[in-house]
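With one protein chain held back, the other chains of the complex are shown just where they sit.
Letters A, B and C name the chains as they come in the text, with residue numbers starting at 1 for each one.
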Amino acid sequence: MSSSFGRLYVVTTFGESHGPAVGVVVDGLPPGVPVTPEIVQHELDRRRPGQSSITTQRQEADRVEILSGVFEGVSLGTPIAMLVRNTDAKSRDYAALKDVFRPGHADYAYMQKYGVRDHRGGGRSSGRETVGRVAAGALAKTALQTIGVSIMGGTVRVKDVQAVRRDWAEVEKNPVRCPDAEIAPRMIEVIEAARADRDSVGGVVETVASGVPAGWGDPTMAKLDAMLGAAMLSIPATKGVEIGGGFAMCELHGSQTNDVFEGDRFLTNYSGGIAGGISNGAEVVVRVAVRPATSIGKPQRAATETGETRTIEIEGRHDPCICPRVVPVAESMLAITLMDAWLRQRALRGRDR
Amino acid sequence: MSSSFGRLYVVTTFGESHGPAVGVVVDGLPPGVPVTPEIVQHELDRRRPGQSSITTQRQEADRVEILSGVFEGVSLGTPIAMLVRNTDAKSRDYAALKDVFRPGHADYAYMQKYGVRDHRGGGRSSGRETVGRVAAGALAKTALQTIGVSIMGGTVRVKDVQAVRRDWAEVEKNPVRCPDAEIAPRMIEVIEAARADRDSVGGVVETVASGVPAGWGDPTMAKLDAMLGAAMLSIPATKGVEIGGGFAMCELHGSQTNDVFEGDRFLTNYSGGIAGGISNGAEVVVRVAVRPATSIGKPQRAATETGETRTIEIEGRHDPCICPRVVPVAESMLAITLMDAWLRQRALRGRDR
Amino acid sequence: MSSSFGRLYVVTTFGESHGPAVGVVVDGLPPGVPVTPEIVQHELDRRRPGQSSITTQRQEADRVEILSGVFEGVSLGTPIAMLVRNTDAKSRDYAALKDVFRPGHADYAYMQKYGVRDHRGGGRSSGRETVGRVAAGALAKTALQTIGVSIMGGTVRVKDVQAVRRDWAEVEKNPVRCPDAEIAPRMIEVIEAARADRDSVGGVVETVASGVPAGWGDPTMAKLDAMLGAAMLSIPATKGVEIGGGFAMCELHGSQTNDVFEGDRFLTNYSGGIAGGISNGAEVVVRVAVRPATSIGKPQRAATETGETRTIEIEGRHDPCICPRVVPVAESMLAITLMDAWLRQRALRGRDR
Partner (left out) sequence: MSSSFGRLYVVTTFGESHGPAVGVVVDGLPPGVPVTPEIVQHELDRRRPGQSSITTQRQEADRVEILSGVFEGVSLGTPIAMLVRNTDAKSRDYAALKDVFRPGHADYAYMQKYGVRDHRGGGRSSGRETVGRVAAGALAKTALQTIGVSIMGGTVRVKDVQAVRRDWAEVEKNPVRCPDAEIAPRMIEVIEAARADRDSVGGVVETVASGVPAGWGDPTMAKLDAMLGAAMLSIPATKGVEIGGGFAMCELHGSQTNDVFEGDRFLTNYSGGIAGGISNGAEVVVRVAVRPATSIGKPQRAATETGETRTIEIEGRHDPCICPRVVPVAESMLAITLMDAWLRQRALRGRDR
């Protein structure tokens, strides 16, 4: 029932993958922020299908149209509605699977929840819904940039191949969006092998925000960690999230993981830039676990609406690893979350910092 | 600014660790649910300090008082306020650290956020805030039980010692709350070693809900995964959360992790009971990464409010591993999250399932 | 910052009067409700300009496009986005007033709030924003009708001319939408006189819901009265709202205004169908005070952005009385409010009644 994220920077997405359009309403962008179709299109182009050999070969232009909230190139402070028409909607690919619950997909859960569903391409559960998130994220990034907050992201793991370095300038130079130029080719190899096998692989996407002032995020229920947990786990195909040291901290002692502040900075960042739910001035670091894409060509057993089981092969052009396309989405959710935290802090103190 | 969790089952906690009281207002519990001080006290006793040799030796009775919303032993449908007085508040323990930002703690972030803070024992950032969560969770568990939903939880990892079995009946039989009776003693050893060293260790807490009907949780922004992500990462000292297969799925292929439904059940549960953000009828499985407790007796370097650095030793009676006490809190947050999802689904379909 | 109304039936409007489009996202309509462009268009046609001699002569077709949330003629339970393009946007009419704060309008307040504004036709403050409300209201009416709740509305007062009867079948038969066929011509006379004088008049719109079961609405902060107060006073140009007996009850005694239930019904309805914030099964009756339209052709003194005062005449085709066009908007807000209360009650009790 809730397609909205955020309390002060409120992002509401809409749209099914094979309906007329997908889009978003962004309510809460302060007035005077530069907003142009180009700013949004730039980010959408990073998310769209068909970018490289290791992503789906579907061709969707995904042209954004801004419907409201902007006047003479800047935001008005009123809701900004943005629309992307669905053009490459080959519904016929899905007719054969109309009464099948695809394994790993949300088909069965949707049917149980709603009693009706748009079976074509996952409908609302499709990754296509993230178009609206990326559009909203583009505006959040632009606004955050005005106060010196930058958002980076990349694929830091594919199957058992892990990035060692974090050179964010490398990310857009390789198709897997890996911040480690040496490791990227090995990730690509793994992905190509999965595709050849009509299978898919999982991975980890890391996002980082630099320049976040200390003081953002609320204690208790609206901790910045908690908001990021919701943000990241609302992205399709994610099943884990960790902040800073994350799960690896379990193996350490408090004397190791207590970040010490000395001089003008923290010597370590196990907290991932967040202490007690509140930013502490260090880089905010969030990693998200991306499961292997559920749409695979390989034959699988599947239940049908009538209770039988049959073997299916999902036709279509699938992503063998969705990490490269999750990167701009995860960045967007980080930007959206920080935007909301920023505005909350402004409400509390009446100033930017 | 937000101390509330949930949209329909709204849990609002209040209180500082050394103020007059901590507590909670629960708004949205349906009418007719049994509510007694005993039901709540039972869960609070699982959370309170001083339960065993491996938790803090502080003695706090933590007696709950129910102030509203209950009449003749059942809920009225109106807000239920519950209160626990702070009795063992030894503020003098903290006077020495008044102007110090304890490493790993939220002291510095709070000061940056608010400009003022209650320095005594972490104030609002104290684990003591979770008293209200556990009280609210006790009511949620009771309500969920009426429709056959059960909540279990336990410590499944301490440092590098991992539980193999999940025998939930064992949990209350060992002080570390491990669901694997054979592994529990080894966990305790690790914790005792840390305490002897005036240090702390981290671990992983797992919670499971059985009996959750398919259809709970919303797509997109209010995915059940997302709500659980927020719920778990709002618990103090948590820095990671994963659902079902979680981070380990990164290493697998889609052909392995796509849960197949056959006969009347799923053959695997990589989804952790949630597909597309909606429960699919399998067990809901959530694990949370608990960092090593930040309060340690071992000497540490720490910054002060005036910008100097000095060596401190945090006096007091600390938890060398907070996993055993996080268990009832994580269970509570799972129950609270499911309660909210249940009521949302009732709103959508007008019936319980 | 908030363009959304409702908690479970969430209506978010967007759009400026002279931007590319106005529209709405409706999140929370249960699945299986009939949704077609015709259902929505029918209500939009009641709101659109150019319907009669006593409304503005602007011609705007206001064709609705449904972008999401519907499949094979019924709602999916996912967000329904609806769009109406702005076609008759004669921006040049407004160029002359670019730097003027029109009296009674929101121009000055917007400038103070945002620092920027779309000066053309009021931008976001234009009555044109209500297009989205009426579209959302059409869906709410359809859903409510499935359980026997009907929404009626009409103009019951224009200046000092008051309707005596409430014959709702008459409403669409006269251009002022008066439920009293004998009084309607006198209302029209008053409106025509104002128009001849390039002036405007105010009035009162009444809306009624029949068939509302007892039990909708929450006590205290989300009283049904309170939600209706917010709903109605969020409509442009309204400055008062009353429920049931309203302000007139001030003159009476409790022994007169205490509605007595006898047999199977209330003998009077001073409560307007709501007791303690909760529907009591009687008709829900809400009246809203509509101020004289602020756009008038008559010369007026007005301040400018640079602090001067000059005399202006607002060109264009204005409504001399906006009551007839407020009727479908007020009906929509009543339907939206009841829809939300219905879903809340379903959440509380797990059934429709």
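As a working rule, a contact is a pair of C-beta atoms (placed from the backbone, for glycine too) under 8 Å apart; a residue touches a chain by one contact, two chains touch by 3 or more.
Everything quoted here is computed from the prediction, not taken from an experiment.
Among C:E43, C:D62, C:E129 or C:E206, only C:E129 touches the chain left out of the display.
Within the entire complex, the positions of chain A that touch the omitted partner chain are 7-8, 28, 30-31, 77-78, 219, 343-344, 346-352. Listed by residue number, the positions of chain B touching the unshown chain are 1-4, 8, 10, 12-16, 19-23, 25, 27-28, 31-32, 65-71, 74, 76-81, 83, 113-118, 123-124. The set of chain C residues touching the chain not shown comprises 1-5, 7, 11, 13, 101, 103-106, 108-110, 112-115, 122, 124-125, 129, 157-160, 194, 197, 199-204, 213-223, 225-234, 236, 238-247, 249-262, 270-272, 274-281, 289-296, 298, 300-303, 309, 344-345, 347-349.
Here, only the chains that are shown with their structure count from here on.
The most central chain, judged by C-alpha centres against the centre of all protein C-alpha atoms, is A. Centroid analysis (C-alpha atoms only) places C farthest from chain B. Residues touching across the chain A-chain C interface largely coincide between the two copies, over half of the numbers being common to both.
Mean C-alpha position of chain A lies 26 Å from that of chain B.
The distance from the centre of chain B to the centre of chain C, with each centre set as the mean of the Cα atoms, comes to 45 Å. With centres set at the average Cα position, the gap from chain A to chain C is 38 Å.
The set of chain B residues touching two or more other chains comprises 7, 219, 344, 347-349.
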